[in-house]
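Here the complex is missing one protein chain, while the rest keep their positions.
Then we have subunit A:
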Amino acid sequence: MTTDLVIETSGLRKEFRNRRGGTRVAVQDLDLAVPAGGVHGFLGPNGSGKTTTIRMLLGLARATSGSMRLFGAEVPRALPEVIGRVGAVVESPKFVPNFSGRRNLQLLAGTIGVPDARVDAVLETVSLEGREGDRYKGYSLGMKQRLAIAATLLKEPDLLILDEPTNGLDPAGIREIRETIRGLGESGVTVLLSSHILAEVQQVCTSATIIGNGRLLASGTVDELLGSSTTYRVVVPDRAAATAVLNRARLPVQAVDGALHVEADNPALITSELGQSGIWLSELAPVRADLESYFLELTAGESLGAHAEEVAS
């Protein structure tokens, strides 16, 4: 394992025993590598093992097997040494309902010896000033999320782990949180953004890891993940003739909206084949895939969420 990675897991596995004596595998042989800096998406459908992985990294759940490192330190053994550099919101924000937002933050700050001035600063950062004295249970969902992010900022973290931070927010709240995350990523904080919303990851993240059924499906920069698509949009006068030529050249072709979508490693192959047959292109452009298409391509319709593998014991 290398130390320039902020998060590393190797062969990580988590099993849950159910009441019938069986075992449900939530995470299996997961190798996760999150480099320092930027916003890293942790993408997968609901129930795919994202939260379980995060909970193991943060010491809230025990791994059945495998190893984990945060900032090069082995966790959970060395977690107390690095937790001061990690801010996290796992699932929904969890605070004492009858305490005010400020009181909740003060108590957390008191746990790690952070002065009250820092509490004021983070409340201002998340635009909760003026409402900090209200009871937490009276906060809207967006305010609760903002308070949770404020809590993570108390430590001035180098790594921020956010688990579905826009869940349940209205469009304005979503936009606000995404901008905050983007800003944090640009400020040098490494953000691990767990989400099942593909568009969110595509909009906010610089790199991403995709998991399904607790297994790693793909990982890389968002551009790399999208760039792996090799489809080109081709517009020709005679689509039937072009399709026949391209099929003979063993290039998969699909008719889409008056054009052809052709899969090829190199676009020169398409021009060459069609040119040799006297078919002249009026348009050739790469089809910019979105993460959603890529994700569906990866999963191929397989159920990767709640129906995780069950093993009878």
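We adopt the following convention: a contact is a pair of C-beta atoms (placed from the backbone, for glycine too) under 8 Å apart; a residue touches a chain by one contact, two chains touch by 3 or more; residues count from 1.
In this section, contacts and distances are computed from a predicted model.
The complex appears with one chain absent; UniProt names that chain "ABC transporter permease" among the candidates "Tricarboxylic transport membrane protein", "Oxaloacetate decarboxylase", "Ketosynthase chain-length factor" or "ABC transporter permease".
Contact with the chain that does not appear here is found for just one residue of A:151, A:181 or A:211, A:151.
Across A:80, A:188, A:252 or A:275, the single residue that touches the chain missing here is A:80.
Per the touch definition above, the residue from A:103, A:118 or A:233 contacting the chain not shown is A:103. For subunit A, the list of residues touching the undisplayed chain reads 55, 58-62, 76, 79-80, 83, 86-88, 90, 92-99, 103-104, 107-108, 110-113, 151, 155.
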